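Missing here: one protein chain of the complex. Every other protein chain is in place.
Then we have chain A:
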Amino acid sequence: MAYKKRLAAALVSLALIATACGNGATGSGTDAANGGNAGVNEQITLKFYSYNLAIASQVPGTEKLISEFEAAHPNIKIDAIPVSSTDINAKVQADIVAGSAPDVAQLTFDGLDFAVNNFNAKPLEDIVAADELKSNFEGFSPNGLKLGQLNGKTFGLPFTFSTPVLFYNAKLFEEAGLDPAAPPTTWTQVKEYGLNIAEKTGMTGAHVGGATGGDWIIQALIGSNGGQALSDDRKTIKFGEPEAVEMVQMWQDLIKSGANGKLNDGEAIEAFSQGKIGMLLFTSALQSSFVAASQAGGWELKTAKMPAFGDKPTTPVNSGSALFILSDDKAKQQAAWEFLKFATSERGYTIITSEIGYLPLRPAIIDDPNYLKDWVEANPLVKPNLEQLDSLKPWVSYPGPNWKQIETILNDSVSKAIAGDVDVAAIMQDAQKRAQALIQ
């Protein structure tokens, strides 16, 4: 916790410096596209910051992606630098100030607005000719493409991301007399099933993750109840509105009733791995580690789509990251586009899905024997996740240099509201007021 606070302090001080230094450069990225591949024949090295390379289990897949790209593009070398996801914004910002910014950076979606306005990320529309851009994105999930867009331009190309999915333990379902083939589809059912599991097996019924460590699951839940975190015109914070309050009340009730345990997210991941929690709503990126844990522990892991509020449609929000081009150099921008194109190609997403553990944004490849068909057959648990791509909503980034603080306010307020017997509306309205003051 102390570390997080230090990081937050670091980001705030960084933000001040960057706002001071960054303004001079804004506007240089609006040159017209210079047309396709021209100029990518000289030897170019791209400095690439990636957090997948800072997670030991994801290094081999990411390195494979890079080396296949380099083999196909002998004139482009990727100087890949690992930076953990919690530190990557601070590191990019420090390097911009020090004059050694990366050419391509993998940044999380909640920092989209900040990357655009302070890191001077370049929109693809300015780098690539319109018809090339259009033909490249044929077969790309339309919802997926929207994830990295701001003000109608594509700044980030979705790279490694996941959606919230309901993991459940079939063994505990059976012991509680529930049908593992019929997972809960609404939050009312989650409560009912959770209480059932807690009563019959003595284990924890359910855990809803995401109250801490980023607000993407909270945004997904608010959206699923018909609300918003931020208005469409990006000017008004809305997480104190009745839809959001009602969602948090549901969450509080899950915990108060005993259907949802009182563990924190880290403990819940471990308890679920040990087969001690019936249902867990969390990032689909956990799937491979849960598969391993369930095999070792002798229980069956199953997955379902995110539950709904009654008959309202669910709005799964993505977590994860996009690739941003930060270089001002025209030749490097073209080389970076080649890299982005490869990373999000059929082959790129095949590696990302099967070897790094995220989702493909080219839906057709899951039925293509050249790409993911065999893998999806061997890993059917990924299916609910893929179905959610149809209703995927972008992880909304808050405007201005205080984006991280606003996200922290939302995380902290939800955590506080669900933990005790408190007035949810008062807490969420206060949070909305404080957050609104930070974007004025």
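One rule holds in what follows: a residue touches a chain if its C-beta (ideal position, glycine included) is under 8 Å from a C-beta of that chain, and two chains touch if they have at least 3 such contacts; residues count from 1.
To be clear about the criterion, contacts and distances are computed from a predicted model.
Protein name for the hidden chain, per its UniProt entry and selected from "Carbohydrate ABC transporter permease", "Succinate--CoA ligase [ADP-forming] subunit beta", "NAD(P)/FAD-dependent oxidoreductase" or "Electron transfer flavoprotein": "Carbohydrate ABC transporter permease".
Shown as candidates are A:46, A:128, A:211 or A:285; the residue that touches the absent chain is A:285. Checked against the full complex, the one of A:56, A:71, A:130 or A:378 touching the unshown chain is A:56. Residues 6, 9-10, 13-14, 17, 54-59, 81-87, 90-91, 94, 97-100, 213-214, 269-270, 273-274, 283, 285-286, 289, 292-293, 296-297, 357 of chain A touch the missing chain (whole complex, contact as defined above).
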